[in-house]
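One structure follows; several queries about it will come next.
In this view, the complex is presented without one of its protein chains, the others remaining in place.
Which chain is which? They are A, B and C, in the order written, and residues in each are numbered from 1.
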Amino acid sequence: MIESVLVANRGEIALRVIRGARELGIRTIAVFSDADRDSPHVVHADKAVLIGPAAASRSYLDIDKVLEAARTTGAVAVHPGYGFLAERADFARAVADAGLVFVGPTAETIRAMGDKTEARRRMADAGVPVVPGTASPLGSGSEAREVASEVGLPVVLKAAAGGGGKGMRVVRRLDEVAAAFDAAAREARAAFGDGSVYVERFLERPRHIEVQLFGDGFGNVVHLHERECSIQRRHQKLIEEAPSSLLGPEERRAVGEAAVRAARAVDYIGAGTVEFLYQDGEFFFLEMNTRLQVEHPVTEFVTGVDLVEWQFRVASGEAIPMRQSEIPLRGHAIECRITSESPFDGFLPATGTVRHLAIPGGPGVRWDGGIGVGSEIGLHYDPLLGKLITWAPDRESAIRRMKRALGELTIAGVSTCAPLLRRIVEEPDFLAGRLSTAYLTEHPELFDAGLDDASHTAAVAAAALLEHERRAAVPAPRMPHGAVRFSDWRAGTAPWFAPVADGNG
Amino acid sequence: MIESVLVANRGEIALRVIRGARELGIRTIAVFSDADRDSPHVVHADKAVLIGPAAASRSYLDIDKVLEAARTTGAVAVHPGYGFLAERADFARAVADAGLVFVGPTAETIRAMGDKTEARRRMADAGVPVVPGTASPLGSGSEAREVASEVGLPVVLKAAAGGGGKGMRVVRRLDEVAAAFDAAAREARAAFGDGSVYVERFLERPRHIEVQLFGDGFGNVVHLHERECSIQRRHQKLIEEAPSSLLGPEERRAVGEAAVRAARAVDYIGAGTVEFLYQDGEFFFLEMNTRLQVEHPVTEFVTGVDLVEWQFRVASGEAIPMRQSEIPLRGHAIECRITSESPFDGFLPATGTVRHLAIPGGPGVRWDGGIGVGSEIGLHYDPLLGKLITWAPDRESAIRRMKRALGELTIAGVSTCAPLLRRIVEEPDFLAGRLSTAYLTEHPELFDAGLDDASHTAAVAAAALLEHERRAAVPAPRMPHGAVRFSDWRAGTAPWFAPVADGNG
Amino acid sequence: MRAPRAVDGGTGSRYVVSVAGETHDVVVDVDGNVVIDGSAHEASLSGPGPARMRTLILDGKPRAVCAETRSGGFWEFEIDGDRVGAEVLDARAARVRALSGGAGSERGAASLKAPMPGLVVEIAVETGEIVEPGAAVVIVEAMKMENELRATAAARVERILVAPGEAVEKGQILVEFAEVERK
Partner (left out) sequence: MRAPRAVDGGTGSRYVVSVAGETHDVVVDVDGNVVIDGSAHEASLSGPGPARMRTLILDGKPRAVCAETRSGGFWEFEIDGDRVGAEVLDARAARVRALSGGAGSERGAASLKAPMPGLVVEIAVETGEIVEPGAAVVIVEAMKMENELRATAAARVERILVAPGEAVEKGQILVEFAEVERK
């Protein structure tokens, strides 16, 4: 087993990796920016190294600083988590060149799968079905327009270096293609330093099904069954589950085998995920993510496998400890992403200081968080505060457990998407497994703010009692007359900008 | 399914029961004393009823007040949790007489098993081996002395109405029997309102193995495998696990079948536990607990069964949903009880206000707590603040995970036993599974307070920096010269009174 | 803990509470029970004090309330899993506001404020233009995502106060609007 690891990340995933390493007796080294000095991922590491200011480009994305931290602390391996440098082939290569173990696939695999257009080519060659579209990045908005008219509308523009919905635009009218191309390219350049954009036919109501893979470099490639991540907004996953309620045993085996074929085609080593879109009985390869996924805990719950442990074992030169037939699939797991976003204000990013934190507990509940009381939630990084995961013997029970757990979760001081999640886990289509990536746009009623009568009355009582108590505690202040009030402009229930949830990602 | 339930308890077990009920859609009614107005078990219920002052005798132990609360809220069932009224046959009968469903066995079963001497008789009749001792309560200290000399020293004096180590005394010298009898009777009277005491031969180094049972009144009785709870102090369990590292498949089946035999002998309905002592290849019946146990989560982790759900199903007249052969046993689970006690001061009860709470997370970790930030920890109730439970595919991994999780747990503002637990999960005999109820007395080194050099240096630096910061923030106060200091009398590492951990309970 | 005496008689302290656009008369009596628009409710608010988790038990139903106050009777809290803003005036202040024209007087004017700090990427409107509900007004980049701020009502663009490339603070006014007369 490797002796030590530097975790080149922050937030919940850095803490997740540190937890896994600690359990294996691996010495852990955290890196942190000025903004993260008090983060849980720092305090739970054996060593912590300040690598720069809050801006990610000057800290978590700065390869030289990360490698310097590894050198000074004597780290023998580097775990990239997800995001930041996780899918940067040059980083994987720089880590290897520095004589360190990169916990992930080879730079060549990352490069091939990171270029979404090359990935499409290689998968098509390996006999894995892909969505119709361009085979290479487009040169301009007008070229994009041409291709779009060939492929047929609607189309989706995607960053070749992309992921997570960034640099992605769905277009339904030909005259909007050029402007959308410019916006997508701009966003892609800002997010990935690469403005390349390509076009695919846009599937209107697909389900997002992905398969967890593991390869070990000894010729073993196994899958750990599928996850379904159809509940998305702005191409970003919001709720994930395992297994998919869609698949029967036959389809499960078929899609698992297709994923293994895809992984073998690129000599895959470590943890990876092949994403598919499913529509009208057909699976299409979407992309391969050459890293741990945000939603890996649902797979851990239904298989009992610790995926981070497997990552460290494979990175240490061990073989995968299970055969395909030995990998269990037990019960059902659901994950809700808790982000610092205001769901009823079009998912506007929210900021604040965490003043109170109540984490759900009890049977079948897991919390993977990256915050503590006192954490400052700013705008420098991804808004993911934590993930709430539940397990139960069947999907219905897992959802009921999630509903119960969401009711216990309190993060005071910053708006989160939890109020929306609480509505989804009670919504009949979700309960029945009638899912697609268009789910949120097809359920605008979920975004109608407004308390029920009992809650409204309780809010009135609470406000009166709080103010009454405050006045009793301090000399009564003079009330400003006709002062600030909630603006008409923002009043009402319509969000500032409509949630665009019709993507693939 | 029953429509509503009143939970006649407080703290973590009340919250556990409320969680289970909520997931089944059962309306929940909490009761609370003046001291518990802000407790998590109150806020997570659908209704909450104040039933009296802090003293348990005037609130949680007051049968009339509990039944009155059930009546006014229209509860159709009552769940007693553990402790308080859970093993009071008169309560079970009063609940039934009020036309409510008691979530537990019949009053007759509770009475028979609650009288430890009658339980011994009935088990002996059913062919379950019992520890040599008296068949009925003793009349006086001198009678106790007589019996002790017959059975052979050492002996243990036990409250007939007892449980949880209260009213229990181990005696090794004949001339100490009479005084110990008086003390045990006094404690038993205070704790259970019944001063009856009986005598058993004391096993010096037994292991505590218990079997989880379920009966449904349709003739089905199953066991959910065993737990081992050998790590105890003052007859109170501190660490529990499932399965026991002692048993092979044959022994597991044998002890499970003995437990089922015991349950059938009393027509058992609901969740129950048969406790055995194991020494030198032999099992002896210790007692039967006619309720949910504190340590039930380890069984839930290895079987995937929600025991509270099963309790509600059986109480609603459903049959047990699994056959014996279908009950899984997967991996290994460990539970650490987190109590408000100072382990290095002889487990003195600690009080305080919870100022900060950091709950461990990540894979295979469960927290069942009854406290939140702001909770006042007083002396009115049991010192159990919460339970930390971990699961992993094998015992070694589960312990490593527990070590990691204990490292993440912070409860600031009140002393807990966590520092001792952190030492136990690294101690070689514990790691090797060399356990007995004498474990803590045989490992006095665990109680040697004292930081290692690095921690000592960190403490010095922290104190200097904290004081430095405090002085910078406020005008420097004049230091009192030659003022209060840590008393010589209490200095040193010896605890105020030695931990007495050589019990059975 | 004693509250100021009620201003206009009665046996408790009187407040006017606005939640989600609705206004209610509330009386808090000496025991902490409340009368809302004439209906009496048994209430208790307990807990370790402000900025912490509080427990509200209203007519026997417990709820966690974690509240923050901004100055002058404005409260924001989570209740039953949703976030709520509330304004509490005492009875006298409410009367004064009503007499002076109160909340109604500002109707028609509105401004678009930056909902978070970020970088202005694009201004999608021009001065004098009438925007329709749903139309993009300004695009602000934050967290590497472009956020399109759209109109929720029809309005005329009065002034544009920022330019593309400009960094803006949360709450900074980006565009001012005038009301559009509807036929």
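Throughout what follows, contacts are C-beta pairs under 8 Å (C-beta built on N, C-alpha and C of every residue); 3 or more make two chains touch, one makes a residue touch a chain.
Note that the coordinates shown come from a computational prediction; the quantities given were computed from them, not determined experimentally.
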item	value
Visible contact partners (per top-of-document touch definition) of the missing chain	A, B
Option touching the unshown chain, where B:Asp46, B:Asp62, B:Glu87 or B:Glu187 are the choices	B:Glu187
Which residue of A:Val76, A:Ala126, A:Leu246 or A:Val373 touches the chain not shown here	A:Val373
Residue touching the undisplayed chain, where the options are B:Gly217, B:Gly304 or B:Pro349	B:Pro349
Touch residues of subunit A, complete complex, unshown partner	30, 37-38, 42-49, 73, 353, 372-374
Touch residues of subunit B, complete complex, unshown partner	166, 183, 186-187, 190-191, 234, 345-346, 348-351, 355-356, 358, 379-383, 406-407, 410, 412-413, 415, 418-419, 422, 449-452, 454-473, 476-477, 479-492, 494-498
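We take it that only the chains that are shown with their structure count from here on.
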item	value
Centroid distance [mean C-alpha coordinates] between subunit B and subunit A, Å	40
Subunit A-subunit C separation of Cα centroids, rounded to whole Å	32
In subunit B, residues with contacts to at least two other chains	44, 372-373
Multi-partner residues of subunit C (each touching 2 or more other chains)	52-54, 61, 63-64
